[in-house]
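Note that one protein chain of the assembly has been removed; the remaining protein chains are unaltered in position.
Which chain is which? They are A and B, in the order written, and residues in each are numbered from 1.
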Amino acid sequence: MWPDRPNAADLHLPPFGGGREGGTHLVTFYILRRIFGFLVTLLIAAAVIFLLLDLLPGDPARFILGINATPEAVAALRLQMGLNDPAIVRFGNWLFGMLRGDFGLSQTQKLPVAGLIADRMAVTLPLTLVAMVISVVIGLPFGILAARHRGKIVDTALMILAQTGVAIPNFWFGMLLTLLFAVTLRWLPPGGFTPWTEDAWASLRGLVLPSLALALPQAAILARVMRTALVDVSSQDFIRTARAKGMTFGEALWRHGVRNALLPVLTILGLQFAFLIAGTIIVENVFYLPGLGRLIFTAISERDLVLVRSATIILVLVVSFTMLMVDLAYGLVDPRIRERRA
Amino acid sequence: MTWRSLLKHPGLVIGLSATLFFALLALLSLIWTPYPIADISIARRFTTPGPEHWLGTDQLGRDMLSLIMSGTLTSFTVGAMAVLIGVGIGVPLGLAAAVYGGPVEWVVLRFSDLAFAFPAVVIAILIATLMGPGAGNAVIAIGIFNVPVFAQVARGGALAISTLDFVAAARLAGLSKPMIALRHLLPNIASLIIVQGTIQLSLGILAEAGLSYIGLGTQPPATSLGLMLRDAQSLFLIHPWLSLAPGLAIVVIVIALNIAGDGLRDALDPRLRNRGLANVAG
Partner (left out) sequence: MRVTKSLALAGAGLLLATGLAFAQSSEIRVGAPLEPPALDPTAGAAEAIDVVVYQNVFEGLTRIDQNGAVQPGLASDWTISEDGRTYRFSLHDGVTFHDGTTFDAEDVKFTFERILAEDSVNAQKALYEAISAVTVIDPLTVEFTLSRPDGLFLFNIGRGDAVIVAPESAANNATDPIGTGPFAFVQWDRGSRVILEQYGPYWGEKPALTKATYVFIGDTATMTNALLAGDVDGTYNFAAEALPVFEGNPQFKILVGSTEGETILSTNNAKSPFDKLEVRQAMAHAINRQEIIDGATYGYGVPIGSHFAPHHPYYIDLTNTYPYDLDKARELLAEAGYPDGFSATLKLPPVNYARVSGQIIASEFAKVGIKLELINMEWAQWLEDVFANKDFDLTIISHVEPFDIGIYANPDYYFGYNNPEVQALNETLNATTDEAKRKELAQEMQTIIAKDAVNGFLFELAQTGVWNAKLEGMWQNAPVEGVVLRDVHWVE
């Protein structure tokens, strides 16, 4: 059996992503089985998304034309949008279209969905990455510091800080950040996003506050994970050996402990990536960023079904793929597993 | 766990008492609040905290203390129902995966993947548009997320125990797999599930706040801490208290639950401490 690896739940990851995997014997077989599972997940997800969206009440054509439209105008638009085809035909068209890389045409925006999603990804992806960088830069040193001073006042203070970090709703924290850094100090923009092609520096500045809001709970989680991982390894033989060789506890922890603690940390990062990429919608609202989450949110209220289903399946794809990578990396990297195979 | 061992974990005591305090306050709102929460009176809105309204009144003249009591109840209820969904579906799945292995395990894991792969916000939006927004939505969306979490905890815990002697003995005694799961595995992972439950409860309360903030959770005239935050958000610069009160309530409740969860984990059966869920989290 593969050793249990951390799961989203006990790391206080909010419920927006994450997963884990256990058990088989041969790595290649494991990989194949895992990839097969990934594909099955995608197919089922596509069916679920399509079914759910088909059940949604509200006529997209009527929504576009509003309350004074004549029934004929609504009927004409329905025909134009292809809403009258049978469901199975539309499902088939969608699946095969996607296999060819054609995600369809947005019903309200009249543009190819693939391009719309790519544009939003240009915001959500950097936002996620910046948030992860911030959470690493804050979380890991704090975790190491806490472990270094385990049981002392520094440790307690940092862990109280971490508890608070996890407990503050991120949209609320974002609001407070804006009031301080944008409205009062005017150091950073209160929101909005300048396209990368126009002024990359301005784009980056626009991502700082939302990234901070997203990063706070993640940093708190990382600090806790790092601390526990270090506390765990510090009781193990190689640390004792290192100390016997004359290293101080701090040196031993740094040289050997941190390296060994990186595995659970990397796993957490994978989970956090999956969570952040799909879970930024609320923060995107607070900072009016044109990200993927908001795209889906508005598309659903506008009944742009083509856009919603393609954007959702892409999110599912990204999250599942990240989970797949985490699982595979975990299986291949963990030294204990290699030993077991030998 | 005896009372004496409980005292060795001050975090547990503090966390549990704070949680209990809020839970009681919430339950009290079922039979009594200082003012009815649907009682709107524009004439008395934005009252500052005072003897008549201990925490003041909101933008519709409703008593803030009453709203916080009732809102806490909603937040707890949504979180707890979501945990129940997670436990009710996830634990049997996890146990089945552990005792049967093979294809059953594979299917359970794929199901977990599927549930994880759907962002909870997107599920909530879809359900909200399907059935209209409401607290029920939040319960289902968060509950779906909880299912794979509990499935994993149950499976991990069960696998850890199943190597122990008494399980082997039960197997030799000819007990069927479901019976082993029910008689021997379930009781032994119960504490693990309780710990995970407190953590998921705190996450559920945060998630409910987020969903209500974007308008997909609790709907008026009912209230929740998240909905109060949403209503007060645009008034923050004028009446910051309306936002601070529910915000701080959320923070304190979540911290209390997390401390209680950590304390419980520390006080856990040592056999499980490093196996099921506690191997990295602090």
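The rule we apply is simple: a contact is a pair of C-beta atoms (placed from the backbone, for glycine too) under 8 Å apart; a residue touches a chain by one contact, two chains touch by 3 or more.
On a predicted model such as this, the values are computed, not experimentally measured, just so you know.
Across A:D119, A:D155, A:D232 or A:E251, the residue that sits in touch with the chain not pictured is A:D119. Residue-wise, the contact with the chain that is not shown comes from A:L77, picked out of A:L77, A:M98 or A:V265.
Within the full complex, the residue among B:T47, B:T77 or B:Q233 touching the omitted chain is B:Q233. Even with one chain removed from view, chain A keeps its contact list with that chain: residues 57-60, 62-70, 72-73, 76-77, 79-80, 108-112, 115-116, 118-120, 123, 175, 178-179, 182-183, 186, 189-193, 195, 285-291, 294-295, 298, 301-304. Residues of chain B that touch the chain left out of the display are 38-40, 42-43, 45, 59-60, 128-129, 132-133, 215, 219-221, 233-238.
The rule is simple: only the chains that are shown with their structure count from here on.
A straight line joining the Cα centres of chain A and chain B is 21 Å long.
Within the complex, the chain A residues that touch chain B are 1, 4, 6-12, 14-23, 33, 37-38, 40-41, 44-45, 48, 52-53, 55-58, 159, 162-164, 166-172, 175, 179, 224-225, 227-229, 232, 264, 278-279, 281-282, 285, 293, 296-297, 300-301, 312, 315-316, 319-320, 323. By the touch rule above, chain B contacts chain A in their complex via residues 105-106, 109-110, 112-114, 116-122, 125-126, 129-130, 142, 145-146, 148-149, 152-153, 155-156, 159-160, 196, 199-200, 202-204, 206-207, 209-210, 213-214, 226, 229, 233, 236-237, 243, 247, 250-252, 254-255, 258-259, 275-282.
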